[in-house]
Each structure stands twice: as C-alpha cells, then as structure tokens.
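With one protein chain held back, the other chains of the complex are shown just where they sit.
Order of writing sets the chain letters: A, B and C. Residues in each chain are counted from 1.
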Amino acid sequence: MDGFAFSTDVRIRFAETDAQGIAHHASFVVWLEVARVGYLAAHAGGYQAIRDGGVEALTTEVCVRYHAAAYFDETLTVGARCRDVRGARFRYEYRLERDGELVADGYTLHATVDRKTYRPTRVPAWLADAVARAEAPGE
Amino acid sequence: MDGFAFSTDVRIRFAETDAQGIAHHASFVVWLEVARVGYLAAHAGGYQAIRDGGVEALTTEVCVRYHAAAYFDETLTVGARCRDVRGARFRYEYRLERDGELVADGYTLHATVDRKTYRPTRVPAWLADAVARAEAPGE
Amino acid sequence: MDGFAFSTDVRIRFAETDAQGIAHHASFVVWLEVARVGYLAAHAGGYQAIRDGGVEALTTEVCVRYHAAAYFDETLTVGARCRDVRGARFRYEYRLERDGELVADGYTLHATVDRKTYRPTRVPAWLADAVARAEAPGE
Partner (left out) sequence: MDGFAFSTDVRIRFAETDAQGIAHHASFVVWLEVARVGYLAAHAGGYQAIRDGGVEALTTEVCVRYHAAAYFDETLTVGARCRDVRGARFRYEYRLERDGELVADGYTLHATVDRKTYRPTRVPAWLADAVARAEAPGE
C-alpha cells in the first residue's frame, strides 16, 4: 500500500461480526495488532525476538476512525508504518482498505518496558535501526 | 463516578487477558460498549428501544488511552457520559478506574443511521432529550 | 439453579453477537469460564489461589450443546458443578437458562499442571476438599 512499509490482508471472520450485520468495531483493533506483528516479522525478526531480548512492548493508546462498514468474508488490506521511535516510545499508523476504498484508519502508541520489571526501557537500538531501515524513503 | 452520569463494574475475564499476563487492549473497547449499553438502559430505555425506533447507532471513532495495566479477576469501574449530541452524531467519554486509580480513559464517536437504509438520520428527539436530562448539571 | 453448586448471571454483550443476530456460539465457551471462575471464588478461594499454589488448570476438552438462540442484552443464568476430581483431572458440567428455559448445556475437562514445568500434578488436596464440600448432597 502506497506510503506504508508493510501491508497484510485479513479476511473477516463470522465471529468478528455483530448483530448489526457488520464487522464489530473492536475487531479492527485486533487487525491493527495483526499488522504490527506482521510488520515486525517482515522488518525486525518478529515480535518474539523483542521479547527474547527481554523487552515487552505495551500498547498505551489506540485510535481508530471508521469510514465505511465492513462485512463478513470481505478481505481488507491493512497498511502499517512505524513513526516517532524515541526513548521508550513508538507510534504506528494504519490504513485499512477494501479494493482501494478507505474503510478505516488510525494509530497506536506503544511503550517498551523491561520484561521482568515492567519499568520503561529504551527501544533497543537494533530495533530502532530495523525500523529506520524499513521506513527509509528509498525503500 | 464523579463527573459521569453513569458507571458500571466489569470483572476482567480470563479470556480477556493475553500472553503479557494483562487484560488485552482490545478488551477495553468492549467494556466501553458495555458501559454505553448500560447508560442507555439507565437513562433512555435501552439500546433496543433505539433499534425498535428504526435507528441504528454506528461507532465512527474509538480512542483509548491506557494508563496502567489491568489483570485477570480485577474489577474495573467504567464511567460514561454523553456529550455533543447534534444532528446525526454524538460522543461518549469514559474513565476506567480500579479502586479510584485511573486505569484508562477515552472516547467514542457515533452516528445514527436509518436501520433499513443505513443512511444518516438525526438522533431521535426523545433520545436527545433523555441524554440532556441524564447529563443535566443538577442530576 | 437446582442441581448446581454455583450459578451466576451473564448479560449478553453486543460484541458477543454475530451477523446472524444471535450470540455467537464461541461466546458461550467464555461464559462457561466465567462460571468456573465464579465457582472457584465462591467455594475455593478463587482461581488465583490455585495459581498462587503453583498449579495451573488447563482446559483439555470443551463441549457445548445449543438448544435455543440467545440474543443481545438478554441475561442468562449459568449453573456450574464440579465432578470427578481424580488425580490430575476434573470435570465441570454446566446449564445455561433464560428465565428457566434451557438455552445450552455442556461440560469441560481440566488437567492440573505444575505452573513452572507444565507437567501434570495432582489436584491439590485442599482444592479437592473444597470441591467435595461444595458438592456435598447436604449443601
């Protein structure tokens, strides 16, 4: 997806719909996570590599704007890019499309903590470097 | 909860936790909905009354800020208040506390649509009135 | 509920419904867990007490039979009883009712494991005793 260093497809499950006949709005929050995990697998060795390095990434803020309803069995493309890695914090931005139509967009904020003490710890340099490479304009 | 026209308790389910050992961040989005539904039951005859009136309320935006981790079997109090009812739109604001400590806060935006055509339709007057009464300073 | 040592109410959340307009069948599996956790809180000091004792209870089998559809905002009563505590295994049985009408029933099987090694370990004697007391005919 143009402007996003990573994108992945999600197929809407029946369990993710609700009695309005559409995908429930909380389902989108899970799809953002699926895209983040895919981004880290593609660009930074996977989320487990971060955990293995003794670091856990917490989600500190989630915002999603819904532009169109989405329905059972549709395939959405979720674009993700990572921004503003600084100190113990980073930010992801997302765009969800169905055949090029904007369905939702949003962002999440994250904080890295020591996996044992859960105290804030800087984003590991190798991870910040991997993100910088993934997000470099030339990519 | 001070400053909120409605509050309800949610007990964190094991299914709502994740492998970080905490309540998953998407669970909070569901709890906001539980509070909205409770608010409408307490102040406006219940969500089903809105649907029975031919109106569906869509969620158009969700934002949650997480201030502290929450854990299995804890009880959180979710305060909800309704703001800015105008035209076909309204806004809810939330505060989640554990024994008075701020755990999360956030807001959601909603649009009312005709239940058959899914086209925007004004918030019914009886509902806007019910919200105005619930949110009146003297209450 | 007659014949059940514990029962609790669950109110069906909108997020638990699906595009058939009914509660999604996977939601019931979560409600069984809510009843188990409530049972252990009422009769055995809570699930956390088991974990604090170094034991984790895994779910090894789940069966649910659905007898009637359930809908958003309905309140279901979930009865739970514990059976066949032997060695490292135990069994729960459930009945879900809406105003006395059978909506679903089922059972789950569980195995106790050491919390560190995840190897099977006998159900702690204090827990087996607590269950025996809760399930005693005179109760």
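Basically, a contact is a pair of C-beta atoms (placed from the backbone, for glycine too) under 8 Å apart; a residue touches a chain by one contact, two chains touch by 3 or more.
Here the structure is a predicted model, which means the values were calculated and not measured.
Sort by label and list the shown chains the missing chain touches.
Even though it is not drawn, that chain still touches A, B, C.
If I consider the whole complex, including the chain that's not displayed, which of B:A5, B:I22, B:A35 or B:A111 touches that chain?
Counting the whole complex, the residue in contact with the absent chain is B:I22.
Given the contact definition stated above, which residue among C:M1, C:V62 or C:A134 touches the chain not shown here?
Of the listed residues, the one touching the omitted chain is C:V62.
Given the full complex, what residues of chain C touch the hidden partner chain?
Considering the whole complex, chain C reaches the absent chain at 20, 25-26, 29-30, 33, 56, 58-66, 69, 118.
In terms of residues, what is the contact footprint of the unshown chain on chain A?
So the residues of chain A touching the missing chain come out as 13-15, 30, 33-34, 37, 41, 46-48, 72-73.
Footprint of the hidden chain on chain B, which residues?
So the residues of chain B touching the missing chain come out as 14-15, 17-19, 21-22, 24, 26, 71-72.
Keep in mind that, in the parts below, only the chains that are shown with their structure count from here on.
Taking all residue numbers at the chain A to chain B contact, is the shared part over half or under half, that is, same or different?
Mostly the same residues.
Can you compute the centre-to-centre distance for chain B and chain C, using the mean CA position of each chain? Integer Å is fine.
Centre-to-centre distance between chain B and chain C: 28 Å.
How big is the gap, in whole Å, between where the Cα atoms of chain A centre and where those of chain B centre?
The mean C-alpha positions of chain A and chain B differ by 24 Å.
Of all the residues in chain B, which ones touch at least 2 other chains?
Only 30, 33 qualify.
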